[in-house]
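Other chains of the complex are left out, but the ones given are in their true place.
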Amino acid sequence: MRIDLNADVGESFGRWTLGDDDALLEVVTSANVACGFHAGDPATLRRTCATAARHGVALGAQVSYRDLAGFGRRFVDVAPADLRDDVAYQVGGLAALAAAAGVPLAYVKPHGALYNAVVHHEAQAAAVVEAVAELSAGPLARAWGGPLAVLGLPGSALLRHAADAGLRVVAEAFADRGYTPAGTLVPRAEPGALVTDPAEVAARAVRMAVDHEVVAVDGSVVAVDPGSLCVHGDSPDAVGLARAVRTALAAAGVDVRSFATP
Amino acid sequence: MRIDLNADVGESFGRWTLGDDDALLEVVTSANVACGFHAGDPATLRRTCATAARHGVALGAQVSYRDLAGFGRRFVDVAPADLRDDVAYQVGGLAALAAAAGVPLAYVKPHGALYNAVVHHEAQAAAVVEAVAELSAGPLARAWGGPLAVLGLPGSALLRHAADAGLRVVAEAFADRGYTPAGTLVPRAEPGALVTDPAEVAARAVRMAVDHEVVAVDGSVVAVDPGSLCVHGDSPDAVGLARAVRTALAAAGVDVRSFATP
Amino acid sequence: MRIDLNADVGESFGRWTLGDDDALLEVVTSANVACGFHAGDPATLRRTCATAARHGVALGAQVSYRDLAGFGRRFVDVAPADLRDDVAYQVGGLAALAAAAGVPLAYVKPHGALYNAVVHHEAQAAAVVEAVAELSAGPLARAWGGPLAVLGLPGSALLRHAADAGLRVVAEAFADRGYTPAGTLVPRAEPGALVTDPAEVAARAVRMAVDHEVVAVDGSVVAVDPGSLCVHGDSPDAVGLARAVRTALAAAGVDVRSFATP
């Protein structure tokens, strides 16, 4: 029994700070680091990578649409070829700051509206994968000690394209989100979308990791098989919730470790 | 007798195009590719790197202040630590697109106002060098097959810091600029600053490469020892001038080849 | 018989120039001036407004999504309230530079992907109109001597919302675009989308202005009633085409004058 915990970090920008990265990086095992397009100036990236390295946290590139004003939360109908190049640029930019911390990148995870788009948007999903595959095969691949994995939603076009491209795929689950009987997430605007009680979130995380199942909003039991659990970082009690999840997983005998670690 | 010819390329941005990169990359041997901070969207970087690769042109990162609106031509009093990280991010971003073209980066050359600043600004010069040195030593160094060189003005703080850091330094000269008896460039606002006649520019280039000297504005002969000659890319007849220089060098038996080529 | 000719101008940005604004502003009667979000730095706006003022050309705010890298040609799923405020900000920014030229703004026309979106996207159309209505009613309305008109596609959600809000609406037609029998534009990817022969474009413009009709791609005659004809500015022969249209209109006795002129 083994699971990874991932969270978004590095989302400050210049004078503006966001999230308690220092505390969060003591709890999670994989860090989705912003890459400058929705958040994350280079100095923030350096600090974030250095802190993650100190805690042995694996580094992932949290790539986004180019949209600082919207924090990457707005769908942008960018041409696939441009998106591919935007993704490559962001991964490279972060890789340079990660290199300064002496740590290779391990994976790529789309952010915000791009994350949601590549669940269904075939062309954008393929574009993201094309960038990751190129970087995984080319000379830069050596910069992170091997091919990059792709972290995303199970059943998404993104993970399907990534698997087809021969990339390692890691599916994630959300212990603090409601699930439909079909195994998809309850939309945020609907009842049952969010689970806020730390004890309940922790219990759901354990059941996901140990029993590979989750109780849906209608009470039915749905199968899940996550390689990673996503912990949200920007809620007021994000760190407390993450700690509760990690503690419960450890108490249940689950090995909490990055999927990138052998 | 051997010399490199370098020029700025990749300076388009989205809908806006600038320069005749395709023609210029048939003439020069080193390409200073914009990195997104003063110009150069990722799709432009990919195209530029691919074209350069086709012509066997060495790739350099033309790093800049973050200033799209000013095209990097305005001094920005950025803190050295932030500048270091901005430089690393730009080099990484470009390296990813260069990797997509299957080509490693070979060097870094500051652009515009940053180029001018690091002639004398010790802290900013040291910051640029710190970024290059880190990337040259860290895991990303393997991404370009070895340490990065630094291309800049002879006598500049930049090249001094780079040499002190153990980096390879390449000094450049300008066949189309006037020189003072002291060997510095005549400021653009003064008489004799620019040499516009193609035949004269070509002859100066040959004398620089073969005899390691240039005639200053007062008629005296000044010693120069450039590893590269800079060809300006954004004048109306830039390509014609570059061709004239290259043809004259070849006719004089000079081996026109990138300093990055063994 | 009277018609307006409008064209996009002010779409340079910093070092990058686009279009021959000086020539175009000698031909058209209304100038859709970029407002900084897809193109148009403030210095460009000042120059453009001053040139337009010299030729007695009416000024409109060509508002856009915030997307310099995409030149405003990519749909952005921006929240309506944010879009409303983005539009107001752009109109105000341009109005200040127009004021420096001593000229009030006369109208608003959405640009690129926003233009296309507000044909059908009710919420975004309403948001654009809300901004224009607010500025037309508030204290700033005096800055341009009266309420702002809205220029757009006939039958669009934008013009419907604008009319409902009591704003003046001006519908435009395209003499160089093919029309379907239903009176909509032939999509650019389909045959007959573009009319390139200057004489034919000019003849269509005259028929639109004089007879209020256009021949559709199937040969049928379709009714149109434009208050303005749009002249594209970024094709190689844009100015020549615009001149041909204007000359033909004048020869046909049509009074070519801005809709904003009494």
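Order as written gives the chain letters A, B and C; numbering starts at 1 within each chain.
Methods note: a residue touches a chain if its C-beta (ideal position, glycine included) is under 8 Å from a C-beta of that chain, and two chains touch if they have at least 3 such contacts.
Model, not experiment: these values are computed from the prediction.
Whole-complex tally (this structure file, single sequence, 3 chains shown): 4 copies.
To be clear about the criterion, only the chains that are shown with their structure count from here on.
Centre-to-centre, using mean CA coordinates, subunit A is 38 Å away from subunit B. Separating the centre of subunit B from that of subunit C, both taken as means of CA atoms, is a distance of 42 Å. Of all residues in subunit A, those touching 2 or more other chains are 82, listed in ascending order. On the subunit B side of its complex with subunit C, the touching residues are 11-18, 39, 41, 68-71, 73. Of all the residues in subunit B, the ones that touch subunit A in their complex are 36, 41-43, 45-46, 81-82, 85-86, 88-97, 99-100, 102, 104, 131, 134-135, 138-140, 142-145.
Of all the residues in subunit C, the ones that touch subunit A in their complex are 66-67, 69-70, 74-79, 82, 113.
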